[in-house]
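Reading through the structure tokens given below for one structure.
One protein chain is absent from this view; the other protein chains keep their places.
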Amino acid sequence: MTDRRTLIMGLSAMAAWTGCAGPATAQRGPRDIQAVVRTLVGDATPVAGGISLDLPEIAENGNTIPYTVRVESPMSDADYVKAVHLLAPANPHPQIVSFFFTPQSGKASVSSRMRLAQSQEVVAFAEMSNGAVYTAKQSVKVTVGGCGG
Amino acid sequence: MSAKPRIRLPGSVTIGDVIEIKTLIAHPMESGVRRNTDGTLVSRLLLHTFEAKFEGREVFRAALHTGTAANPFISFCMKVPGPGEFEFTWVEDGGARTIERVALKVS
Partner (left out) sequence: MKNVRQKACAAAFVFASAFGGTGQAQQGGGDPIERELDTYRSMMKSDPWSNPGMLDVDRGEALWKTPAGPSNVSLDQCDLGLGPGKVDGAFATLPRYFVDADRVMDVEARILWCMEKLQGFDRVKLLTRPHPSAGMPVKVLGAIATYVAYRSNGRSFSATFSHPKEREALALGETLFFRRTGPMDFACSTCHADSGKRIRLQPLPFFSKPDEARKNLGEWPAYRVSTAHVMTMQHRIYDCFWQMRLPEVELGSDVSIALISYLVKQAEGGQINIPGMKR
């Protein structure tokens, strides 16, 4: 990995503003998010699949990365998606967002924008009304500006 | 003068349609880990909750964390049960609320 921190003074102050962290944060490995995941979805064993996570492969700037997350479901009173949680394990704080649906939602589909400190695998969990939990992940390469780099 | 949130509802809808509702609000979503040029930490200030109610009942909710980008854009869906009023609420750290009410016209 190329050293990103050879920034010329002045220019780094200008370019290093981000929403996420201060200048020249060390590249971190993804943290262990198991504890966070447990508080979100309990002890259920997540099953891979069921979630479609639409993210660009490279983000020009980690500050603002558009995405759409979708879970197929009848969204009926008996069978619907209760929640979708998104995590960025290599961010200073791993939680991005949690979306809570109701049968009235019609579709478990949300578009929004995340911020990522650095290149990493974004992880999604979907909680279903029947107790099942699904999971999916998507790698995003974050180039300049993620969190000061 | 701060900007009013933007809300986009489809023009004409029928009962049973699954519609897309788009929202956009100006907010720095200050994460609390960023530093000023003098090294001091910029205090965290986030919109931590977004709620969408229709005719008084919650349809959709979002818990926003530091991984959500500034000027949050959230687009979500609702199955139209009939005509009525949306109430959108954004809650900031500290409790300040921004509330917008929009009527949904149904043909």
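Note that the chains take the letters A and B in the order they are written out, and that residue 1 is the start of every chain.
Here is the rule we use: a contact is a pair of C-beta atoms (placed from the backbone, for glycine too) under 8 Å apart; a residue touches a chain by one contact, two chains touch by 3 or more.
None of these values were measured; they are calculated from a predicted model.
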item	value
For subunit B, the residues touching the chain missing from this view	1-4, 6, 8, 22, 24-26, 28, 30, 69-71, 73, 75
Residues of subunit A in contact with the chain not shown	1-2, 4-8, 11-12, 14-15, 17-19, 56-61, 63-66, 119, 141-145, 149
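Quick note on the criterion: only the chains that are shown with their structure count from here on.
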item	value
Rounded Å distance, subunit A centre to subunit B centre (Cα mean)	18
Partner subunit A, residues of subunit B touching it in the complex	18-19, 28-31, 33-35, 37, 41, 54, 57-70, 72-79, 81
Subunit B contact footprint on subunit A (complex, rising order)	13, 17-23, 63-65, 75, 86-88, 91-102, 104-116
